[in-house]
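Pasting a structure here, questions to come.
The complex is shown incomplete by one protein chain, all other protein chains being positioned as in the whole.
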Amino acid sequence: MNLSEIKKLIRIFENSGIAEIEVEQEGLRVLMKKEARIERQIVHIQPEASIAPEASITPEASITPEPPVAKTASSSSSAPMAGTAESSGKATAGGHIVKAPMVGTFFRAPSPTSPPFVEEGDIVRPGQSLCVIEAMKLMNEIESDVEGRVVSIFPENGKPVEFDMPLFEIEPR
Amino acid sequence: MNLSEIKKLIRIFENSGIAEIEVEQEGLRVLMKKEARIERQIVHIQPEASIAPEASITPEASITPEPPVAKTASSSSSAPMAGTAESSGKATAGGHIVKAPMVGTFFRAPSPTSPPFVEEGDIVRPGQSLCVIEAMKLMNEIESDVEGRVVSIFPENGKPVEFDMPLFEIEPR
Amino acid sequence: MFKKILIANRGEIAIRIIRACKELGIATVAVHSTADEHSLHVRFADESVCIGPPESEKSYLNVPSIISAAEVTDADAIHPGYGFLAENAAFAEVCQSCKISFIGPSPDHIHRMGQKSNARELAKSAGAPVIPGSQGTLQSTEEALSIADEIKYPVMLKASAGGGGRGMRIVQSAPQLASALEIVRSEAGSAFGDSSIYLEKYIEDPKHIEIQIMADSHGNVMSLGDRDCSIQRRHQKLIEETPSPQLSESSREEISGHAVALARQIGYKSLGTVEFLYDKNGDYYFIEMNTRIQVEHTVTECVTGLDLVKEQIRIASGEKLRFTQDDIRIHGHSIECRINAEDPYKFTPNPGIITGLNIPGGPGIRVDTALYVESEVMPHYESLVAKLIVHGIDRAEALAKMNRALSEFHIGGIKTTIPLHLDILGSEEFLSGHYHTGSLERLLLRI
Partner (left out) sequence: MFKKILIANRGEIAIRIIRACKELGIATVAVHSTADEHSLHVRFADESVCIGPPESEKSYLNVPSIISAAEVTDADAIHPGYGFLAENAAFAEVCQSCKISFIGPSPDHIHRMGQKSNARELAKSAGAPVIPGSQGTLQSTEEALSIADEIKYPVMLKASAGGGGRGMRIVQSAPQLASALEIVRSEAGSAFGDSSIYLEKYIEDPKHIEIQIMADSHGNVMSLGDRDCSIQRRHQKLIEETPSPQLSESSREEISGHAVALARQIGYKSLGTVEFLYDKNGDYYFIEMNTRIQVEHTVTECVTGLDLVKEQIRIASGEKLRFTQDDIRIHGHSIECRINAEDPYKFTPNPGIITGLNIPGGPGIRVDTALYVESEVMPHYESLVAKLIVHGIDRAEALAKMNRALSEFHIGGIKTTIPLHLDILGSEEFLSGHYHTGSLERLLLRI
């Protein structure tokens, strides 16, 4: 059982009429109780098991909101978005993530002939431009909100990005 | 048992009259409690019992297809069968059960004026007639297949029974 | 024909439009908020773009994000569905300026019909009856008395700045008029800071009758029959049916004629719905025109055999209608029940996770929904979660089918309007067909 499954179990428990539940499996023990009237959940997770991904007790598929239908091969291959599940997964693992605040086309430089705003390894300061996102013919400059070193740049230059997509990973300092 | 099965179990538990349930199977243990002040009756099911097929609450039971739709009140009240969930539940708790081998009308005596074949408390032998089931105008005598004492007679006289419905509980000796 | 359509909506209507596109061989782009990432419309579309956070204002109403999504995916048209941006003339204009086809009427038509007083004048000039009343605001008590005499009592006094049921008073006869006028005027002044008042005939217990019209860009306009949408609570439709069980064939033709004449006069091009109040005397009055596809278009589809969303797309792409008014035949009877995630009697929204789902099937049953087991009905959006539509050879069969289908419909995890629908279908008033816009509220008092 991983964290998202526990989160789901909490929701199931919250919506139920029962007062207490304890689930134990392969070294992971989860105990939840409702307090009379206050309705608060206490989650005890044994430290060694809680973070380790191999503590997951059930096949992922049985818990993850299972797609009721599979997308066709053509549809997934034609998806135009630059970011992938992998990149966003990678993004969440490390430092501070700058995400796309709007839908548009991602450009690393203010014009095709200019040098990029930043390169991986550069040090940036708050307010410094990182890229532009073109939306409805307008160039929207995206600024860093932290001081740090640019660890990764996720989208390719000139590719579309959608809302909330990770753009940069910055190691704060 | 995965999350969706636990969810089912919660619902089964909620709708049951019991206050606490613990299910253990293949390294997974689930314990649920209801607030003590609401419930009086406490049923504790041993891990062994939870795996035995006779137990009313087993991991299998939690997987049992739950009704996707509830029957309407009128439908359940008009159900003509003599046996009820209670009687069959009770039946499974104790001794040897003689079940209906066919659909028909249950009669405790060979004719309206005769005395019943058996009464609760009677000792019966293999091959002794216990009742008749009338089907298609034919009287089918149902015989005991064990020697023992008649503990319970489940259907009422003159009521219809369906296939596999418990008719008698016999304590073998 | 379009190559790729972006659907600027969510839920069942987004799926409805994706289905039409698939059947026409047109690629689809779904847009969605972060909350809708796992929604069925996202899964069913060929591509999807996340356009903002859960709040509608920042996602489904976010014009730059939606236009940008169309641009980055090379969509050549946008279907707005209903609600959200469907009747937003400014949005239709932005689409036009960005060379993206808006699947709906021109911005000008949306604008003109969106202003209710303007729509009323257009209808009047096209010969449709409108609710009689004062020309603008009342200047004096004498004027009010003379108009009321002319249009006959009961009349309604309305504050020009009022709305939502406030600043209104029904007047049954002349002796009450002067004092009522004083009261409403002073109420309006203190409530809205504007004491101007107008007067119109009060229509008692009317039916809400609407005509589905369809017009292409080649001058063809036709009616696809009526719908009776009188089962409403607080102006929210709950059950719709066609044909209306009360309208005579001649009234139906007459009202349809007015709807077609209005569309023709203004040069309307798209699907549209012209709404009327129909009173106990058989008189009817134009109230407004909706310039979008409507929730209840489904019942018209059942009885005509046409796919209105496909026709809407074809019209927007410039195609000519492939049939004439004479080809339209109404077969049988159709009823729609709106299944909302609400407490059926308190009408409070009831979002939640769907724990079980049994969708009715068999002959004459249609279900449009975005629900699936473990999907979440979210508080951010409207509570309509499924449309159950039946089609029978006559009203009696349609009613029997609806009762049967509702009894099979199981949605676990949330409260829905299903029990209320069964109550309505069991009420004598509904069964008789002689129900009106006040019937449901009165029925609720008895339950």
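As written, the chains take the letters A, B and C, and residue 1 is the first residue of each chain.
Going forward, contacts are C-beta pairs under 8 Å (C-beta built on N, C-alpha and C of every residue); 3 or more make two chains touch, one makes a residue touch a chain.
Worth saying up front: this structure is predicted, and the values here are computed from it rather than measured.
From the options C:G332, C:P419 or C:G433, the residue with contact to the chain not on display is C:G332. Here one chain is not drawn; of C:G318, C:G361, C:P379 or C:G438, the residue touching it is C:G361. For the chain left out of this panel, the touching residue among C:C98, C:V373, C:L422 or C:L444 is C:V373.
Residues of chain C that touch the chain left out of view are 15-16, 19, 22-25, 44, 298, 301-302, 305-307, 331-332, 356-359, 361-369, 372-373, 393, 397, 400-401, 403-404, 407-408.
Contact between chain B and the unshown chain involves residues 63-69, 71, 74-75, 78-81, 102-105, 135-136, 160, 162-165.
What we mean here is this: only the chains that are shown with their structure count from here on.
The set of chains touching chain B and also touching chain C is given as A. Each chain gets one centre point, the mean of its Cα atoms, and the points for chain A and chain C are 39 Å apart. None of the residues of chain A touches two or more other chains.
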